[in-house]
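What follows is a single structure, written as structure tokens, with notes after it.
For this depiction, one protein chain was excluded, whereas all remaining protein chains were kept in their positions.
Let's turn to chain A:
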Amino acid sequence: MDGDPRYADFVAERGDALLRYGYVLAGNPHDAADLVQEALLRLRGAWPRLRSKESPESYVRTTMARLHLSVWRLRRRELLAWDLPDGTHEDTLPRGDERTLWQALSGLPRKQRAVLVLRYYEQLTDAEIANVLGISRGTVRSQASRALDKLRAAVPAEDLPPPALTVDTRPPAPAGGRPHPHLDGGGNAR
């Protein structure tokens, strides 16, 4: 029952970053806010036994990813704790190719989108993605490849920039996984 000030600090420090993650995961501000709220409420419940053991940031991001895929999503969409400013949410992306791709992302099934967000926004390895979503690595790979195929089909090649010189931009995954990249917000789990 303690209103732990460290929890409040965590929310204050990391709330905006979590909303950014929620936004790319869900694709719209309302679902993003809803996801963040629910995941933070659950984090609050877990806080007393979580704080000395693992990164709250990692916990909450994992919860958000799973919530996004879960049936919970189907029965919610109410009782948001705060008002979102109406009409200020034009998806103003600076570049045409980004606008096209952002739109194409909205056509993906939830799981495929989540896999792409975890891989290309969260920069997780496939093994880590499998852990976060509770699916096998094979499923991660197949979902990612299907999703990329769909995006490729939706985005005309001329909209994409010429291939970069680097061969693989993702760092290799060391055995045993690497720490979650979003640990700056707290926790001693490294």
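The working rule: a residue touches a chain if its C-beta (ideal position, glycine included) is under 8 Å from a C-beta of that chain, and two chains touch if they have at least 3 such contacts; residues count from 1.
Operating definition for what follows: contacts and distances are computed from a predicted model.
Engineer: Just go with whichever of "Methyl-accepting chemotaxis protein", "Alpha-ketoacid dehydrogenase subunit beta", "WD40 repeat domain-containing protein" or "histidine kinase" UniProt uses as the name of the absent chain.
Structural biologist: Hidden chain, UniProt protein name: "WD40 repeat domain-containing protein".
Engineer: Hey, which chain A residues sit against the chain that's not shown?
Structural biologist: That gives, for chain A, the contact residues 1-5, 7-9, 11-12, 15-16, 19-24, 29, 32-33, 36-37, 40-46, 48-50, 52-55, 58-59, 62-63, 65-66, 75-76, 78-79, 81-85, 89-95, 97-98, 101-102, 105, 116-117, 120-121, 124, 128, 131-132, 134, 148, 151-152, 155, 160-164, 166-169, 176-177, 179-180, 183, 187-190.
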